[in-house]
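The complex appears here without one of its protein chains, the remainder shown in place.
Let's look at chain A:
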């Protein structure tokens, strides 16, 4: 045996204890520095750390079924931990040992913890009652280890007293059948050990080691014990009911042996020691099989996984996890048969019938402990070529019997063998063998004689079949396709070392698999795509449709030839895929037993169809598959087929939402009918209104009986006929408001008058009649009210009314004006029509019929309203209004889609410029700027923020525009192509593309901070410029969420406050310099500056400046006021002291020498133009952008802060574009 496969290594302090988790890939390691680590050895990550022990931790154990960890350390404590990540903590500590605790172990079924200690005792603890329930005494020196027997009530212990002892604890189980220990236990705990001795007896004392024994353990099934001792020997002991005796010793370690274990499955012993080696021994022959040596590190502990072929060893500077033999079975697939090796027998497995038979024994081939590594099958000769790693690499060529015989023969008799690291069939009668040391590839015939010898063109580690007369050579950094006949390299691809090569069934594609990558290449290697996996890749097989299915340690995945990949299912344990057929994956498990996994290939088949634009197949999948997850919908949306995604959703509500989202009114309509809830109809109405499909709007309003909106819609579409019907309905409903509206909309003056009269509004009725020239009616009303003309001669004459509805210019009623382009493709049409055949023109009802249906609906409705007491049967009229109009809508769109077909060549009309899309997709000025649509951008800025002075924004406009377009010349001598830079590179749907955000809110905020620094550094002119430029930039920034909008508003506000404050302070300095006599103004400005909303740090500066100015002119009261505010900000001690002085001065001298306009008791804003206070409750106008306040007389002037906006202009504010 020459392999010891390291699976994982970690670097740490010395490892003294190790324990595998029974089901998860976790390993606990106890370290000499007091820490206990929990590693995920499969992912190679440190999962957790437990650090409460003082001093080294030696013993560690994981509970066989529960999430518990026990540790024992040199602090004489045993701790039990909950290792679930969410409740990770120390549950309890067991006190009792008086010296180092060496090992701990959980019992496999009882709630017991076993511990061995340097206090010469072994203790058993009940983990439920947390009491010590037994103390085993007898050893006369440190007890180095104690282990339960895996089945029987026995314990084996090893001690520095050079003995190994076996203890019988059956009485313990009898006396404490329950989980809790005897009640008096804790009382007697302090008394002494004698009490417990009755529970356990020493059964055997094994003497034979010449030095202290470090470790002893039972064989899982046989009555055997092995022990490891400082006399450098591993001893094997046998025991019976009555006695135990030494069987043999394994000699070879040249220093203390620290630990030894039985292999859980094979007849092997693994030991490790301070001679820096791990050794493997044959249990039956007691001979050394393998030695693994480390240069620096002494080994201290070994652990084996309870179920898997996995070991761990701890050493001076960390730990290693390793396997003793490869698990990957050697196999080869030919047509419907799998040829593979299990337990050193070549077997065949028929995928069709499931028959699995042994064909040939290869027991004598290579090391008996090692399975063959590869198998290559030659169907013509029915021969197999096996390789094995033992003896430095061997291959064997033998023929398989035609049929399974009664007795399986051994290959040893006639097999042809020679040395070689890699061997495969390359033709019917040829095979190639790699000799790695000589870097020679020999081509041999079936009689094993060399016919050709080739020097490998690159350092080759392994060879694979490369297609006809070709080999694939795997080198450390590349993979080479090599033609044997021409002796020429055809292609070379850079790649990590390739370990397995799988050809697709048609030989067109090949998967080259390394540890963490899969490269899918075509047969000439001219095209390839690479997939990375963080988890180790184990195996793979091709699906019939050309999809590669592969397995990693914990997943089965698929990948398409262009590199798209996804998960099919998860695995508890690795499997080796052999074949994929339909919905079945055939594989071999770790013990080389054939298994199958059934899976759902729909997802990748669908993606494949999408990739190949095979719409028929897609349609078929959509129709037949029942389950389509969220992921496929997301995938479709991402790939730019949101409309298609719609067809996967069965659930009506989601379907409705999706349809609304992509503006598919047909589907929305259909689903809305099923859901039939007012909210849905409202939403549908809104969306349809947006798309201008008023017929759908009409229907939706009808469904929700939204009479008001319906009437208005009819008014807007100029549908007078329907309006009059609405009027009738309103009459029937007896709703005067509705009657009035409809009368108004139809221009029916008499109707209006009648309504007004009916509700008793005689004066209005009279006036309406009068002003519309209905003199008789007016008189009638007057009479009815019991009045005469004379009574109302104080009513002024209003003259004739001109109020009437506008005339209908375009008969919009019969037209739909779809604003959203109908980008229908094959697929849409097919899906909309439900069948592929549906592409053929089907008979549609024409537009008039649709309109007729709608109006007949109204008739029905009107009738229905008349008979009010009857139960309202909505279905009655719904039937009439149903399909017709929607089909007609579809009819309108159809010709567009068709005419859009092929127009390649000279007639190609220019398409929609992306900038137009940007303008269409965004209400933000900045996006219009980026699109170069300055006209609409300025309009937006004017409307949204009242901007009137654009000059300062010019550089921003130009730089935003410039940043959104990039030029590239892909073809020589042609003018470069202008490409538009998008905000979200993963969004390519025309209805959602937006220009790149030239300036981010973040970068502007950074600039704002720069302004802050200028303020702190007293560079006020600079700060003023910075704040102004920040405000300019903020008006052209792309906002995409409510949170961002909030942040934006905050930024605008603080920039505005600082700009105001800085401007005030600059003005104060100007006053101080140019008008030194104007002390009053100077003081006022200082006071106002201190009132701006600044950050505490800057507010302190403002306050200190104010204090200085005020105290200098003996305005002590005011100065004290500012000083108090300064103190509230917890300034530096020195400043605080000064402030207190000022307060004291103010108290001594409660006077203000100069009277100023400053009322500290009333809240005020500061007018940003005059720098005077606007007290709460007085009138103010505001900047439509920054919301800065101004005195009313400044309305209509330019905002002096930003110099952009008109003060007091009406503005709509930032639109929500998201």
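The rule is simple: a contact is a pair of C-beta atoms (placed from the backbone, for glycine too) under 8 Å apart; a residue touches a chain by one contact, two chains touch by 3 or more; residues count from 1.
Assume contacts and distances are computed from a predicted model.
In the listed set "General transcription and DNA repair factor IIH subunit TFB4", "GPI mannosyltransferase 1", "Coatomer subunit epsilon" or "Piso0_001636 protein", the entry agreeing with the UniProt name of the missing subunit chain is "Coatomer subunit epsilon". Across A:921, A:942 or A:1186, the single residue that touches the chain missing here is A:942. Annotation: of A:969, A:1163 or A:1178, A:969 touches the absent chain (contact as defined above).
Only one residue from A:86, A:447 or A:986 touches the chain missing from this view: A:986.
Note on the undisplayed chain: of the listed residues A:6, A:355 or A:1003, the one touching it is A:1003. Residues of chain A in touch with the missing chain: 494, 526-527, 639-640, 902-914, 932, 934-935, 938, 942, 948-951, 954, 957-959, 961-963, 965-979, 981-988, 993, 996, 998-1000, 1003, 1067, 1169-1171, 1190, 1194, 1196-1198, 1200, 1203, 1206-1207.
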